[in-house]
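Presented below is the structure to which this report refers.
In this view, the complex is presented without one of its protein chains, the others remaining in place.
Right after this comes chain A.
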């Protein structure tokens, strides 16, 4: 890595910051409760669109974890999410009708809010269908983790995206508001993940899981990335470079050990394969607002008409984080 590369990465980071700065005008504050945020609060940042039915459980899950404040960007919802969120005492909501795609899939908005409100805080950037799991999450609040990370001077924490799915056709049973999505979608792939290293940003590139074997077997290169770094102690110059997969400066991506040890890591349980999926896929295809020409959604659309069953006899049923740690999907590292 020569000086030229460093300059190039720095330029990229600056560009990201500039984009975030310019896109700030697209955000209109609907309910700004950021004055409530105290200096050591843990914050959650979310971009959402028409997720009304999922929101109650989402909020409860993270409140129970010990998160103090939520910052939402509502991207043109018309299902009442906006009003619902605005009523929540611990949520600040910004509204925008602008293009999700043009804001780099929401990352420009997130980067702006993170910079403005997240600086100095532990921040968790997730989607409404991502549920953060970390070692000891059943007995220790998230602050135990962030305090521990602080003592070790660790600034970022990885959590791989783990696609969860139900047994049988995805749209068989509708999801009911407030329900734990993993009551139905409780299955996952335990050991078919492929990892390579991205020398440029130093992050790992992880692919695999049910999405690859069902939708991308012909062209695995184009399958979605599963590596994520959602929990970051935000500082002014930080930016997410591509979704929450990688950050700049790239030292933040060094969340793995390269000489054989295990660093601590978690998982993001992904409740994507949940009814109503067919309707959602159709809607997203119509909007064409997703990554790489929405190729992911095109791939779903092709197979989803046949009501595919992601489940197979080797699927693993989710129990708790200890199971994920034994399977080697996440690690306690030296946190005991």
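Here is the rule we use: a contact is a pair of C-beta atoms (placed from the backbone, for glycine too) under 8 Å apart; a residue touches a chain by one contact, two chains touch by 3 or more; residues count from 1.
In this text, contacts and distances are computed from a predicted model.
This complex has a chain not shown, and the name its UniProt record holds, of "Branched-chain amino acid ABC transporter permease", "Peptide O-xylosyltransferase", "ATP-binding cassette domain-containing protein" or "histidine kinase", is "Peptide O-xylosyltransferase". Summary of contacts with the chain left out: across A:48, A:170 or A:264, the touching residue is A:264.
Considering A:12, A:63, A:287 or A:332, the position touching the chain not shown turns out to be A:332 (whole complex). Within the whole complex, the absent chain has one touching residue among A:80, A:220, A:237 or A:293, and that is A:220.
Across A:73, A:93 or A:204, the residue that sits in touch with the chain not pictured is A:204. Here one chain is not drawn; of A:195, A:279 or A:305, the residue touching it is A:195.
In the full complex, chain A contacts the hidden chain through residues 136, 139-141, 143-144, 147-148, 151-152, 158-160, 189-197, 204, 206, 209-210, 212-213, 217-221, 227, 255-265, 312-315, 328-336.
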